[in-house]
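My questions will all concern the structure given below.
The excerpt is restricted to a subset of chains, each kept in its original location.
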Amino acid sequence: MNREVTVGLIGAGVMGADHARLLSGAVAGARVGGIYDVDEARARRVAQDSGARPLIDPLKLIADESIDAVLIASSDPTHEEYVLAAIAAGKPVLCEKPLAPTVAGCQRILDAETAYGRRLVTVGFMRRHDPGYLELKRALDDGDIGAPLVLHCVHRNPTNNPGQPSSNVITNSAVHELDVSRWLLGEEIVEATVHTPRPARAAGGTADPQLLILRTASGTLIDVEVFVNAGYGYEVRCELVGETGTVQLDTPSATVARRGGGTTRSLPMDWRPRFAEAYRAELQHWVDGARRANPPAPSPAATAWDGYVATYLAQACVQAFETGGPVAIELPNRPALYQP
Amino acid sequence: MNREVTVGLIGAGVMGADHARLLSGAVAGARVGGIYDVDEARARRVAQDSGARPLIDPLKLIADESIDAVLIASSDPTHEEYVLAAIAAGKPVLCEKPLAPTVAGCQRILDAETAYGRRLVTVGFMRRHDPGYLELKRALDDGDIGAPLVLHCVHRNPTNNPGQPSSNVITNSAVHELDVSRWLLGEEIVEATVHTPRPARAAGGTADPQLLILRTASGTLIDVEVFVNAGYGYEVRCELVGETGTVQLDTPSATVARRGGGTTRSLPMDWRPRFAEAYRAELQHWVDGARRANPPAPSPAATAWDGYVATYLAQACVQAFETGGPVAIELPNRPALYQP
Amino acid sequence: MNREVTVGLIGAGVMGADHARLLSGAVAGARVGGIYDVDEARARRVAQDSGARPLIDPLKLIADESIDAVLIASSDPTHEEYVLAAIAAGKPVLCEKPLAPTVAGCQRILDAETAYGRRLVTVGFMRRHDPGYLELKRALDDGDIGAPLVLHCVHRNPTNNPGQPSSNVITNSAVHELDVSRWLLGEEIVEATVHTPRPARAAGGTADPQLLILRTASGTLIDVEVFVNAGYGYEVRCELVGETGTVQLDTPSATVARRGGGTTRSLPMDWRPRFAEAYRAELQHWVDGARRANPPAPSPAATAWDGYVATYLAQACVQAFETGGPVAIELPNRPALYQP
């Protein structure tokens, strides 16, 4: 019940190193056993900090007997292969988003997990573990604001790959809102339109910002401003408008300063300080599940099906962006393994 | 220079009575000379409070020699006739929005004012006098946030004629955002789309809330959530997103209370407390202009042309609501009298 | 009932010029008839802006038949003489604080007004007209927070005469809190202690900041941080702690900006923007009283007795500052003319 989970980490970049630090220093019941990265030196560095072994073969790392669970934070196109290997080894696997960059790749993972017969895959949509989003969901589910009608979302980064393909703004960034909206509302998105203003000069040619308008099966409207070269800071906002009231994320701020003619609350310059607690809780939930802690608390974490839907919706939004018109979205049926 | 302006008031309902109270008790250089209302008793009541004469013929009131300027707060369909009468009398006239409910009616007013040869008409879009909107405009014009990209607007009332025609949500309520957006951005709106979620049950069949997506000539996007049966209170929000930062209306609040497990700021239940200072400033500006105060400060007030455009845009949005698709908007040329 | 009040203005410095601007441009029912200032050129300048006559003899201005009411904004030591002259002329007079710098001077005014037999004097403690303070008082009087226990006050200026006598921090600045606290609580202050930290270097030797601890007759504690060389901006805070909750002034802010890693609300650099509405309401109330507007609304304005008590309390606090120990305060009886 209380045994320690030994994690194999694939990918030791910014996110992987953060996960290693959390697993070895801020999460109960876990240790990092082995680390692989395409950049061997990087793997060694992170391994040293977390007391793990660096390994040079990711598939051997996944298969290694000493490894209880797999955490994937490598580049997007490699996710599918490693997730499939973890399923083949029968090990719990937490994969950073996206589950796979293509719907077909996600489908192969659904098929493999279904064939295995038990859920092993978690997708790293960490916002589901953020205290603010959890309070939003609780307020909605408790009836605090009546039935939902509109969900307003804002997602801004100070800078993010100016000149990148415009579709990346959706698949890399807005995909967080696609996932968290359907989780929050408990229903599927059935239509998408993308409006774009004149792009920001700092975006280097990328269509940024973008305004996504989504409709759910029951008729709730979602609008998402995603603006990844907004300059001034990192910020995520979300307001859920119900029939009798609204509830929205507050901007968490530990202190407020008065200086030079103003009262100022600081904003972080990237997403990690904003979602620090979400990342910690995500890993703790995942480790608790892997060690079958006594019993694990119900987790809001994203399944492989959620990962599939996120990629599916992102592709539909890219199509809406490219065609200009509304795109109707018809998801395949949810496989039995993922029924609630 | 400092003489007193004697105002003839047409309409003594909620807005008219408020105007009479302000003119006689909170605005320098004005007195209410005569008051007309279709309901004679109501006219008498308001006249008594403000020391004015009640009159039974609105056109005689407008033409009366003792009257220097005309304030119209009667029902929407009557605006055109009274504005035309004021122009015919060569008197400054402040008309509550809409200038006229139809584009053709507004056109007749433009024609009459052009024939008269000097601007006499002001339209009561009071938000242009709100300290918050004025600060937004100053911040934009000073370059505080770079070039504008997106303007987010929210307009909520606790309740507003459940069951009214869905077009009224646009022509009565969202029309404020149509006017204030083009004033703020200093350019015209060229395209409109209206998205609607499942309507609120409290709206009694009216399509409410609505989400308007507007595009300006230079490519700025405007989104407006208008929700006039939102239940919880009256609230207007506006955030202008620029290339390097954003500026938004704060929710003005004189006090904050701590009671029963929460920290609460009160919201007003209608628009008048929220825009009290805007109404006062609007009237003071108008009176200053009418008495040629020494010299009058430049006023952000809406002209007859602005009133024409507001009605034009509202009609285009109604069409967008009815057709579902984007509607391209091509305004006629701005007549010479209204060039800046 | 609706006639215009002609005001004689004594003092055309910063405050006097502001009052002239408000009376001629933002207050109903008033005009500035004549203006006196020790600096003739200054009087002429302000007179020109407000359409008044400059006069070279203040006592003749007060006595002039054309003058209905007197507004005193000259230097503190001159207040007594002009107030007494206005009483002698039987004219309503609004005197900027202090009513007089000495208790004896205030007493002479009480005596003169009592001899005259009717209240003519208003003291310019404008905070009583601030929407925030009025909401605090309403919340207390409505029982929103139970019986009051503690009142926390903060009063900060960016800079204010570095090197001035330390007693001025009390008599010029904290005196506002002395007045507004007893008005808010509806009872008298009976004891004062003054604690001082190491002074701010920017204060140039003045004991600044200071921390006043006051006790009311019923046992409510008041603490006041007054810091007039605080550098960063002008700010007034007030929190009233009751048996079941608290209510405090919010920092009014029209907009909020996001730039450069922070969310910022601006602070004014002096008291006039912060209390703009309070000054306007104060003058309107005073003018309404002078013209016997139909009927004037009950005014929270400070009487000569309030002015006397403010000077009395300020002197007691200066004594507490100088002696270090608590000073018991025993006011004389309130004269009959000032009974509620």
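We call the chains A, B and C, going by the order they appear; numbering starts again at 1 in every chain.
Heads up, the rule we're going with is that a residue touches a chain if its C-beta (ideal position, glycine included) is under 8 Å from a C-beta of that chain, and two chains touch if they have at least 3 such contacts.
Here the structure is a predicted model, which is why all the values come from computation and not from measurement.
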Going from the 3 copies shown, figure out how many the entire complex holds in this file.
-> 4
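Note that in this section only the chains that are shown with their structure count from here on.
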Can you tell me the C-alpha superposition angle of subunit A onto subunit C, nearest 5°?
-> 180
Since subunit B and subunit C are copies that touch, is their contact same (over half of the numbers shared) or different (under half)?
-> same
Centroid distance [mean C-alpha coordinates] between subunit B and subunit A, Å | 44
Measuring from the mean C-alpha position of subunit A to the mean C-alpha position of subunit C, what distance in angstrom results?
-> 57
For the pair subunit B and subunit C, the C-alpha centroid-to-centroid distance in angstrom is 36
Check each residue of subunit C and list the ones that touch at least two other chains.
-> 253, 258-260, 265
The residues of subunit B that touch subunit A in their complex are 146-147, 149-150, 152, 154, 193, 195-198, 200-202, 209, 211, 213, 215, 218-221, 223, 225, 227, 230-232, 241, 243-246
Parts of subunit A lying in touch with subunit C, wherever the complex brings them together = 232-233, 235, 251, 253, 258-267, 269
Within the complex, subunit C is touched by subunit B residues 1-2, 4, 23-31, 49, 51, 131-132, 134-136, 139, 144-145, 244-250, 252-260, 265, 277, 284, 288, 293-294
